[in-house]
Every structure is written in structure tokens, then in C-alpha cells.
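All protein chains of the complex are present and in place, except for one that has been dropped.
Chains here go by letter, A and B, matching the order in which they are written, and residues are numbered from 1 within each.
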Amino acid sequence: MNQFKYISPKTKEEALRILNLEKSQTCLVAGCSNILPYIKDKILSDKLLVDISGIKTLKFIKENNENLYIGPLTTISELMDSVIIREKFSPLYQALEEFADPILRNTATIGGNLADASPAADTAPPLLVLKAELEIENQESKRIVELKDFFISPRKTILQNNEMITGIKIKNTSINKNGCFIKLGLRQAMAISLASIAMVLESKDEKLTDVRIAMGSLAPTPFRLFNVEDFLIGKRIDEIVIEEAMNKVGQSVSPISDVRASDEYRRYISGILFKRALNRLINQARG
Amino acid sequence: MSKSRLIGQAIPRQDAWAKVTGDLKYADDFSLPGMLYAKVCRSKHPAALLISVDISKAESLKGVRAVLTAKDVPRNETVTKFGQATDVRGGFEGLYRVLAEEGKKIRYIGEPIALVAAESEAIAEKAVELIEIQYELLPGVFDPEKAMKPGAYLVGEKNSNIVNEFGCITGDIDKGFKASEVIIQDRFEIPFIDHAYLEPEAGISWLDDYGTLNIRVSTQVIEHFRDVAEVLNLPHNKVRYIGTMIGGGFGGKEDITVESFIALLTLKTKKPVRLVYTREESLTTHCKKHGFIEKYKIGAMKNGKIVALEAHYIGNAGAYTYLTPWVGLYATVSASGPYKIPNVKIKTEMVLTNNIFASAFRGFGSNQANIGYESMMDELAKKLNMDPLEIRKINCMRTGDALSTTGQIIKTYIALPEAAEKAWEGLGEPTVLKDKNIKIGQGVAMGLMSYGRMTFLRDSSRCYVKLETDGSMILRSGIPDLGGGQISLLSQIAASELGVPIHKVKAFYTDSMLTPLAGTTTATRQTYMSGNAALKAAKIIRNNILNKAAEVLNVNPDQLDIISEKVVVKYDQSQYLALTEAIRVCNSSGIELFSEAQFNAPFTGIPDLTNIKGMTFPDFAFGAQAVEVAVDIETGVVKVLKIVSCYDVGKALNPTSVEGQMEGGSIQGLGYALTEDFSIKEGIPQTPSFTEYIIPTSLDSPDVKTIMIESGGGLGPYGAKGIGEPSFNNIVPAILNAIYDATGVRIHQIPATAERIIRSLKKENLK
Partner (left out) sequence: MEEYPLKITVNGKKINAMVYPEQSLLKFLRSKGFTEVKCGCEKGDCGICTVLMNGQTIKSCITLAIQANGKEILTAKSLEETEIGRKLQESFVNHGAIQCGFCTTGMLMAAKGYLDKKPVPDKEEIKKAISGILCRCTGYKKIIEAIYDVAVENYRMEGNGHV
């Protein structure tokens, strides 16, 4: 039978102290979307469940001129209610609209979605193109990690067992508004992404001055397509460029075959989603 | 019929409020003091010889009260019976094995090997883990076409994996093809799908004060008390089934699920025992809808007239027989659809494989046939450059025609091509979208489906109705209620006949000892069979009342009616006798105001299965569905924009209920067409939970427009037919035909996933 223990720290400091003390025995619990299914599937057993969902100081959406700060315990619903997110951080907002289903959004947290590190985590691609930085703390110290360096492999991140995400920082730049998120799922709600893309771009005089592309469900982790970005920057976007970029996208992804789709189809779709995102944003940039 | 009649009115169901308040106790909501919890220990391999089962560690775990294996089952192997009182041989019965036996072959992953009863679910689960099983792994066979070949691995104890063969021959097929001006051929592959009812299998058993075994279970068939009694070696009258309101059945709760298990554990421990399946257990270990491979060849003249139809069906039965023979017969009889074809040859082979067994599922072989023949009709239309509706009009049966397979003459009304025309018209003008990547397509499909069981089963149903002294009514019926309003309908019928307001009717139901047996809630038979039984019982009471009231009012009985609790003179309603007064007078005169009536379906013998001819079903329901889809030709994603469902229901006894069946059937079919695939690789299920097994959500489901034709031409009460299964017919091929219309691509393998559509499109050089 399972031997779980439970503790619900009221402050961040208390949580970090517990993590430092118990380390690998701990499992952080916030929105709890996956904990019970993992226990049921025997992926999790005999842990100290550290329930941080009551730490109110980790739930916030703050903005100043330079940056947006999001607390890791902010739920998907709370993020969707934020006018700032909706108006200024479009790829993130669009991802939230397609996240799971409205009921799950009430408890699922942005920090939890990242820390769980599913290759299909829907908040990851938009946060990658927004160049999010994670504030990660343990009892002794604090470090900043760029999201692009956060994911290691499916369900594994650079988080040590005495660390937790305490903040997400996004620079408040104009490029964030011209963004989108497109997801392909097997149905219109409660769908694990088969493939997803987030993109932001800026153009001037018909040439692309900046672009960031991230994809999900197409590799062991969500990832940025730097080589495609480099290829596109400075170019005038026409059909030949798009075609060549699509090929590069196809070469950049490393999808698997599973019960949802084959790797071939996923590779094919990656190009389609890329083309659609790019066209949509180019048109949007034109006004 | 006058407005005061309840029949035809959209009155709310009697069980609706209890479901809304949550007061209704389903099978898992019921506890008894001292109750134990059961868990099933299941095979981890799809094909193996069971060498040994060591339960010693499990037995000695604290809190475990019983661990049972096949040795502990009085009769571990019996013959499956499906609720009829008659013995049906002729290949329609199969082996029912409760637990796997040492020295015998295990046939599927999840096959039950041992049972545990413990003081908590957690302890029972732990005990299951402690059971040590030795297997000798065997290769197994998973593909039905491979399993049919001589020398294939044998799934069971017989020397062939072929369970049954069926055939229908009409005319001369070779001559037919020779005379054809065009010939088309195709092959379709249809997977296993799951019922995906929201309520997992559940039940509780206990011994009452007299040692009678009581089983309270979510089941479509309470007549299984006989089978469980056989398993336990008890007299039939010592096993009582109490059926609960079912949280969805669709055929998945038609076979015995938990009952034998809990019964055995209760007999052993003398305690109440409850078993509830997890969703994963339900998905992977209860029956599936048969997968089919269908090869069709159709020959026609250039004017559209079909002269020859040949079909070869291979049905994937999975590991055990269960209802496979029946599904095979249904598919065979349906294979030529509602079309008049002079030369027909159907051959069906049902094959065992080391997959989860297939058994009943709404539609029962008829849908699989419908997918084949309605896809072929559109292909023929394409070949002949004809309109899909036109080709159907030219070939379809009309009232009085005979089925091209069995020759059974349809004497009741055939609403074709009317239903297809109405459904098509209901679609309206094609939606216009500006996106160049989205192609709009419209498609239609029509078909037939039987209602009522196969006539050689000699089906019957009984219902009891009684008028109380205060004018309230009691109804008793063994009818299981799946959520289709089965029980409420009987109350509505009886109340309507006797002029009693619906709130004064109380139904007692689904108890194999205390309510008259009404037969299975399957085969779209309850409106027809139990509806007629209720009507018959109510009419007997009605006649008694009218005869007595006629004496009192000094008129002829045929001048009287019962409306709103008054026995009125039809031509002068100011002359009346209050119903309670009429009841009083009857009681004082010793006239009975109760009746238990039996209704019999037509009875036939078992047909010659090599060439099935004559009546096999009491009647058929006819209908059509039309669909509009938007196909993204770059991603392959299909969005269903419009669905129109049109059926001849004979008479809509409760229009809301009928609409509900049609709306639900269409959306369940949407899943079948586009997302559902109970995929199994080497015997291992790939979709063991609702994360992988995808059914439609609200956002995937368009508003289904329903059109009811009320021809009055049914065998049910007031001319009703049945709608439960027919409503699930036609939707899949209509979607496939719409996809074809949008993209020019014919999907041969469902579900028509985005990937399959793109792969087909690319073959045809469309981007």
C-alpha cells in the first residue's frame, strides 16, 4: 500500500526549507492535474506531497514598463482573465484558450504545466517565443534560467529536487503582440496536442526583422527553431522562402509515432502549422 | 388522438428528477454493512498456457477475506445464454468461462484468472498484486485474416478459429455480373470501438435472510440470473437480479460483467461484496463492437439499376464467442441494404483472435454492413456520373418489397427514399467559407435496421398494470432502463390508456423475482415488446372499466372513453363516471383491475445459415442521415458542420425521447466515423483510458436536426417502430460520403482521421 505523507507550507520560505530537507522524497503539488493519475499508474509512490497551492505570494500577474511577472501558481483561468495577457501577450493567450478544458483551467497552474514538462505542454511554446525566464529558488539561492534551457527530456527539467519555480519573467516588448499559437488536436477540447506552434515576429519594409518560433509535441521537449529563425530574418517573405523554411522545419522536428499519429504525419503537419502561423502574422503585421 | 392522451406528448421522464437531484442510486452508490470490496486478477498476456496460480501470499494478507480461482467455481464453464427462455442451438451459443483454468489457454490480455474480496479496495488491489501466476507464453494470432488461414494459431479449444459462417444467396450472382454494364469493387476496414458509457461496470451481491443470493447490478439483461445460477450450481429461484438504472449501456452491459464474480465471493464469505471496474478495466476488458473487413462487388446497368451485389465479410470476434454468431447473422441479412437487387451473394465468416472479445453494441452488425453498402452506393453514383440520391431512388425498396438477402417481405411502411430526401433537404445550401484550404462537402446515407430480436429466439415480454382504489396506478416490469426512457414509456402508455395523469403512476422495475420478466433491453425491442405488453395489460383493465361503467351510465361500452380520470360518454362529456367511482364499483363487483399481459413476437424456426431465407426479424426501421463537413485539405482535419437525421419512427410515443435517441445516435456515430479506434497491437490495447480513446465533446458536436416521419406503420404500440439502434445507423457513411464530396477521396478505413485523409489526398495528387 502507498505510504504518502502530506504537508502544506504557507510560505515560500517554508516550502523551500521542506524541499531542502526531504529532497528526493518530495513531490510538489499545485493544481494537481496529474498527481492522482500518476499515483494510479504507479509512477508516483511513497512521497511527501508538498502542497504549495496555498502560498498566495506565488500567485500574481504584475507588469511594469519593462517586464511582465507571473507567479507560478497563477492558474490558467486567472491568466485568461488578465487583460494584460490578452492584449499584450497574444501567443500565450491563444494557447490558454485551447488548454485542456475550462474546468481544468481553474486549477491547472502555469508553473505546474512547465514543471511537469510534457513534450505537449501547451504553455511552453508561447513562453519560449516570449523568451520567458524562470526564477528558480532553493533554500539558499536563486537563479534565473531561460526557458529554452529548462527542459531536458520528457517529464525531466533542470530543476533539482530541492528547487522550485518562483517566478516567470517576460520582457514587455512590442513583438509580443504580433504572435499566435496554433494547436492540432484530435478533438476540439480536452485534446493533447498532436503538434503545436507558437510564433512572434516583427517586420519592417516588407522584410522580417525578428522572428521566434517554438514547437510542441514534435520533439522530446518543446523547443525553439533557431535555425529556421536565422534563415528567415532579414528576408522578404515570399512563397519560395516559405517553402524552403518549411523544409527546414521538417528537418528540425523529431516526432514520435504513437496512438495519436505517425511521425511522418507529425513531420508533415509541422510544416503546415509553420506556414499558417507565418502567413497569419505577416498579414497581421501589414495591418 | 385527443390531446388528453399522453401518447405523443413530450412529457418528462419519471426518473429525471431523481437523476437531477442525485437521489437516484446507481450500482456503485449502494452500500451494505459489512460489505467487502472485490478486485479481479487478470492475465498480463494475450496468449498463454496458464500453468499455475499461487494465491497463498494473497490469502494471507491482512484484510483479505477470500481469494478464488477456477477450482472454486462450481460450474466454471457453461453455455452463454442471452436472456431468452428458449434454448437456441444451431451455433448461436458459445462458451462462457468464468475464470481461466490451469492447463488451458488464456485468450486475451485482461482475461480473469482469480478473484479477491477484502476489507478495502486498497487491500484487494494489493492482494491481486501478490497472486503469483506462471504462464507459458504462446504466439497468439491477432489479425482475423491470418487467424482464418489453415495452420493458424488456435485461439480456443476447437480446431478452427472460425466461429460461424453465414450466407445469403439470391438469384445467380455470376449471371448478374455477366449482365452488368459496370462493375465496382472495394474493401472496407472497420475497427473495434468501445461503448464508452460514463458509468463503469458495477454491482453488489449479498445473501438475504433466507440465503437467497441477491445481485444488484447495472445490466441490460436480468435474465442472466439463470446463467449465474448455473455457474453457482444453485436453483434458478435462489438467484435474484435487481437491475439498477444504468449509466449507459449501448450493448456493453448485455453480457454478464461483474455478477458471477461478486456472487462467488458472496457465497464464499457470506458477506455483501461490491465490485466496480476502473475505467481502464472497463475499456480493456469488457466487450467491443465487432471489427469487420468487408469486400464488396457491385454490378449495375448504366441507367443505375443494380443487378448484382456480392459481399464477403470477415468479422473479428476477439477471444470468446459471446454474441458473435448473432452479430454475424445481423450483418449478413443487412448486407444488401434497403435495395432491390435480383442477384445477391453474401458470405460472412466470424473469426476468433487473441483480442478482447467482441459482442453487442448498438447496431449489432447492421451498422458495419451499412458503412459498406452506403459507401458503395456513392461510389456507384460516381462511376455512373449520377446523383447519389438518384441512384438510391432507383434501387431502393418500397413497401411490400422483399429484402434482397433473405426475401423477407416488409409489410409495414418503408419510408424510403423519403427519409433520404428529407434529410438531404434539411441540410440546406452548402456553407460558404472563404478559406481556400477548407472544402465543404455534403453526403447522405440511408439504411435499414431491424427492431425486435431474431424471430427464432421466440421472444416475449410481460408487464403488470394495476389500478389502486384511489385511482393511482402501479406498473411492474422487469425492463432494464438504459437511460432511453424505457420504464417511463411503459408508464406513459398505461396511463394514456387508462386516463390517469402521469404523476399518479408508479413503476416498480427490473427485479427478476418481483417484476414480470420483460426480456432484454437490447435489439431495439422494448418499445415494441414491452410497450405492447403494457398496452395489452392496460387494455384489459380498460375494457373491464368500460364494461362496468357502461352498465352504470346505461350506454354501450364503445360509446365511452377515459379522459383525465373520468369515464366519459364520448358524444356528451357532461355524462361521466369519475374513475375512482368506476374503480369502486368494479372492486365491489369482484372485477379485476389488474392484469399481467404477455406479448409475443412472431416465432420462426432457425433458418439455414448457409442461405438465410425467410423472416429473421419481426420488422425493420428505415431512415437516413445527411451531413455537411468542412475538410481542411492541408491538415486533413474534418469538422462536421451540419447533421440531419430523418427516421420513420412509426409513432413518436414521446417526441423528446425520440429526439434524444436521434441526437445521441448521430454524435456517437460522429465518434465512430472520425476519432474512435479501440486499437490493439499484438493483443495489447493501445487506448486504455479516455486520454487515448477519444469520444466527441460538446465542441465537436454540431446541433443535430431531427426529422421524424410518423408513418404509423410499425408493429409497436400505436404503430410505433424502434429508434434506439436505427438512430446510430447511416451517420458514419453519410460522413464518409460528405468527405468524398469535399475532397474526392474515398475513405476505406475508419476512423477517418486527419492523417488518413491526408495520406489519401496525397495519393490522389491533391497537394
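In the analysis below, a residue touches a chain if its C-beta (ideal position, glycine included) is under 8 Å from a C-beta of that chain, and two chains touch if they have at least 3 such contacts.
Everything quoted here is computed from the prediction, not taken from an experiment.
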Out of B:10, B:51, B:514 or B:552, only one touches the absent chain, namely B:10
Which one, A:16, A:35, A:55 or A:136, makes contact with the chain that was left out? A:35
Chain not shown, touching residues in chain B: 10, 12-13, 15-17, 19-26, 28-29, 195-200, 245-250, 276, 278-279, 482-485, 656-657, 659-660, 663-668, 689-691, 695, 697-699, 701, 703-704
Note that chain A touches the absent chain at residues 1-6, 8, 29, 32-37, 39-40, 49, 51, 53, 77, 100-104, 106-107, 188-190
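We take it that only the chains that are shown with their structure count from here on.
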Approximately how many whole Å separate the CA-defined centres of chain A and chain B? 44
Contact footprint of chain A on chain B as seen in their complex: 122-123, 126, 634-635, 637, 675, 679, 686-687, 691-692, 694, 696-700, 753-755, 758-759
Chain B-touching residues of chain A, taken from the complex the two chains share: 1-2, 101, 184, 186-192, 259-262, 265, 268-269, 272, 276
